[in-house]
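The complex appears here without one of its protein chains, the remainder shown in place.
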Amino acid sequence: MIKIAIIGYGYWGKNLFRNFISNEKCEVVSVADTDALKLNQLKQNYPSVKTHESFIDILKVEEIDAVVIATPSSTHFKLSKLALDHNKHVLVEKPMTTSFSEAKELLEIARQRDKIILVDHTFLYTPAVQKIKQIISENEIGNLNFFDSTRINLGIFQSDVNVLWDLAAHDISILNYLVPEKPVSVQAIGISHTQNDIENIAYLSIRYNSDFIAHFNCSWSSPVKIRMLLIGGDKKMIAYNDLEPTEKVKIYNSGISLKTDDEKNKFLVDYRTGDLFIPKLENTEALYNLVNEFVSCIQNKRQPLSDANFGLEVVRILDAAQQSIKNRGIEILLTDI
Amino acid sequence: MIKIAIIGYGYWGKNLFRNFISNEKCEVVSVADTDALKLNQLKQNYPSVKTHESFIDILKVEEIDAVVIATPSSTHFKLSKLALDHNKHVLVEKPMTTSFSEAKELLEIARQRDKIILVDHTFLYTPAVQKIKQIISENEIGNLNFFDSTRINLGIFQSDVNVLWDLAAHDISILNYLVPEKPVSVQAIGISHTQNDIENIAYLSIRYNSDFIAHFNCSWSSPVKIRMLLIGGDKKMIAYNDLEPTEKVKIYNSGISLKTDDEKNKFLVDYRTGDLFIPKLENTEALYNLVNEFVSCIQNKRQPLSDANFGLEVVRILDAAQQSIKNRGIEILLTDI
Amino acid sequence: MIKIAIIGYGYWGKNLFRNFISNEKCEVVSVADTDALKLNQLKQNYPSVKTHESFIDILKVEEIDAVVIATPSSTHFKLSKLALDHNKHVLVEKPMTTSFSEAKELLEIARQRDKIILVDHTFLYTPAVQKIKQIISENEIGNLNFFDSTRINLGIFQSDVNVLWDLAAHDISILNYLVPEKPVSVQAIGISHTQNDIENIAYLSIRYNSDFIAHFNCSWSSPVKIRMLLIGGDKKMIAYNDLEPTEKVKIYNSGISLKTDDEKNKFLVDYRTGDLFIPKLENTEALYNLVNEFVSCIQNKRQPLSDANFGLEVVRILDAAQQSIKNRGIEILLTDI
Partner (left out) sequence: MIKIAIIGYGYWGKNLFRNFISNEKCEVVSVADTDALKLNQLKQNYPSVKTHESFIDILKVEEIDAVVIATPSSTHFKLSKLALDHNKHVLVEKPMTTSFSEAKELLEIARQRDKIILVDHTFLYTPAVQKIKQIISENEIGNLNFFDSTRINLGIFQSDVNVLWDLAAHDISILNYLVPEKPVSVQAIGISHTQNDIENIAYLSIRYNSDFIAHFNCSWSSPVKIRMLLIGGDKKMIAYNDLEPTEKVKIYNSGISLKTDDEKNKFLVDYRTGDLFIPKLENTEALYNLVNEFVSCIQNKRQPLSDANFGLEVVRILDAAQQSIKNRGIEILLTDI
């Protein structure tokens, strides 16, 4: 029985709690939160779980194997580091940290202590992204041309990180998971409509050595909610609309054909539309899969799908995007991070 | 009766022809196209219209008052200049030209010859954009925060201009029409998936001195067709979905509220959602309004809504975007154009 | 503190449990279900709640004030009667019973014993239906012309009642709540694609003395899920799409105008389309409101919105529909039931 402690019992912490409590190989021993009210509520329904207003208490408990960190982004580094230092495995919400150097440091500590870090890039564990991964792996859509994500709605303004760290983190994780090619540089532009200079709207582009391009449109200020990802290949294209209740992933047998018109010695481009296929997706909750992965990795001493290295590469892009935004959108080479 | 000649009888030329022929104050005297087949077809149905395989024939006809140019973008400058030089008023498809200097030159000639240039920025004449203009003018949506446009589909690859000149031209015209503040600089990133180095996917951002921002996502390679424009104010927000048959313009009584939490000496941001209003739009065709405007301007010797100056400012942004794209997305000041 | 017992801990029973447990004026004392597994699960999380495999145990407990019945339709009558006989208030899932005579009997017993029956016609307590009720009450939509409901999806085939008892029960409750006029007769046609002769597809029409008409399309066998209610008045019309996450209720300023063309001595009909308004709805859960209503009615000794009489009138229509279906769709007068 793996003994789990959870730090942070807010919206996401509750979701993680619910999934850990129903996992038969785990026992949720302790939960910490600064809000005594939330802890009382938890205590009423689950009297056997210990509750703490300070996370420090948790770290000292030797029997705890792993710590789940569901706190604001700016605390991820400090809390993860402390947990590793106390010899715990770590499951930390995305983004792993709020700077590349911090992520790097965590990775090192985890290696030295032989501990697992699983970064909670939840989308990797959704049936939708799993299906898209499978389709791309089977080379059904051909050479990849573009990745275009829009993740906008009227949402909660974070007070410690901008909209890219909050929202693009999801899409960058999907991008890195699906696309094997290494990104080269980023450019980002954003605007803050508050006095704290934290961007609530931002646009991010990522370049590659090939003619593949990735773009992200993120906003906490949109009147309409959109969760749309378009992936274009030269054979087929994919549209992933996360707001669709059942028809989330559409595979278009459409594409661009290049022809040479010998007579006119001219170069022609044509497009082709075809059938559309919407695969049935599994009905499992992403967090259920993620908790299983974490447990299995601890038991089998293997690295998870979204391990420290994976989390680090997402942070690399976000850190570069931050630098670009704060420098009027100049191109930032990812190797310079 | 204003005597009209039309150069170019392709998809858009036919639309213009249809609207001019049904306007009672005009007479379509001549149509020129390089495709004899199209002219024959026209001749059959409208035997009274003269047809020409060379546009030169048209220019010499003295009785012709105005020339309508519906040819590829790269020919707009040359044809418009010739028409002005032959003392004709000009209606030219968007974009007005394919460089700022050319647009500037046309503007000068038109002034000297006291001729009208109407640039066919059709969207300005749609009931949807007219309604949005009215709403913004009445200050219903408050201070403008952002303008976010997505215009993507699987479309015809132009062989003379990139996707911004083709598609963003529409949205930039809407932006300039709706937003009085002057743009300061642009940044654009694009990619070409063909050998001719003409971008089929491109992203454009426009900065202003205020915290207003504009962004454009354009593509000829998207599996799904999207025509979505979001405009955010601090009082209300607008979503304009041009693919909706009847509910094109939605006005959200939603927004962001800024609060200061005195106790915690902290800055808070909250969002508010409210009723949604969908105004009924007039049922008139945009080209019908545009042809009326052209005729009325000729008769009353006044400048049209989308006059040479308006067309020039759109070209200024597109020209700057082109420079940015070809220089790895560096910021281009619009005053440098 | 009102002491509550719940019979039936299935899908809907769990929802009711969750809402009762979080209501401060109630205490959930006991839960009965035939499934020991479900009870164990409940016991783990809520050790203070007593669990029983037989509902009989519950009825005898004197301190229990009210019994919540969330069991199959065919058991509603028997369980409600037993609960009333043991002097408990009753909250029973819709439909109240599976025949008019049974509903009538329950109503009588409740009157004699001065007990409350609240029939769980949940939709009456939704913010959407509350808003529509308000709009109709304020005479915004004029004289009512029609009520057209489609409630279809690929759903669970009930084994004791047909699709009308299961699905139309919702829409009939909405109809009766919104429309003051008394229905006169019903006709229903249905088909069973199973061997048990229970209709999985059925169509129901209800006539009135005026020219108002109501129609219901219900199916457990539709490939697409539709939850659409259209209500037409001579001034405005309403579309209520329950699947829309936020824009559930749309109010169309549209209608039919009748004119007389004196010249041709002819009668003309014209239609008019206008603005569309989408009101913001409260965010409260219907069951939260319903539980509040139940508690308040017990405390204040008043009849609930969906009281026994209301439940009876819904059953009257369903019973008549059943007779019509089984007699090849003949018209059944509601006064004959």
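Chains: A, B and C, in written order; residue numbering restarts at 1 for each.
By our rule, a contact is a pair of C-beta atoms (placed from the backbone, for glycine too) under 8 Å apart; a residue touches a chain by one contact, two chains touch by 3 or more.
Not measured: the values here are computed from a predicted model.
Visitor: Let's see if you follow the contact definition: name the visible chains touching the chain that is missing.
Guide: For the complete complex, the undisplayed chain touches A, B, C.
Visitor: With respect to the chain omitted from the figure, which of C:230, C:281 or C:305 is a touching residue?
Guide: The missing chain is touched by C:230.
Visitor: Please pick, from C:41, C:222 or C:309, the residue that touches the omitted chain in the full complex.
Guide: Final answer for the missing-chain contact: C:222.
Visitor: Any idea which of C:1, C:191 or C:243 touches the chain not displayed?
Guide: Candidates C:1, C:191 or C:243; residue touching the omitted chain: C:191.
Visitor: Using the document's definition of touch, tell me which of C:57, C:105, C:148 or C:285 contacts the absent chain.
Guide: Of all options in C:57, C:105, C:148 or C:285, contact with the hidden chain holds for C:148.
Visitor: Take the complete complex as the reference. Which residues in chain A touch the chain that isn't displayed?
Guide: Residues touching the hidden chain, for chain A, are 246-247, 253, 273-280.
Visitor: Take the complete complex as the reference. Which residues in chain C touch the chain that isn't displayed?
Guide: With respect to the unshown chain, the touching residues of chain C are 145-146, 148, 150, 152, 154-157, 159, 187, 189, 191-196, 200-201, 203, 205, 207, 211-213, 215, 217, 219-224, 230, 232, 234, 237-239, 250, 252, 254, 256, 258, 266-267, 269, 271, 273, 328-331.
Visitor: Spell out, residue by residue, where the missing chain touches chain B.
Guide: Those residues of chain B that touch the unshown chain are 45-47, 243, 245.
Here is the rule we go by: only the chains that are shown with their structure count from here on.
Visitor: For chain A and chain C, what's the span in angstrom between their mean Cα positions?
Guide: 42
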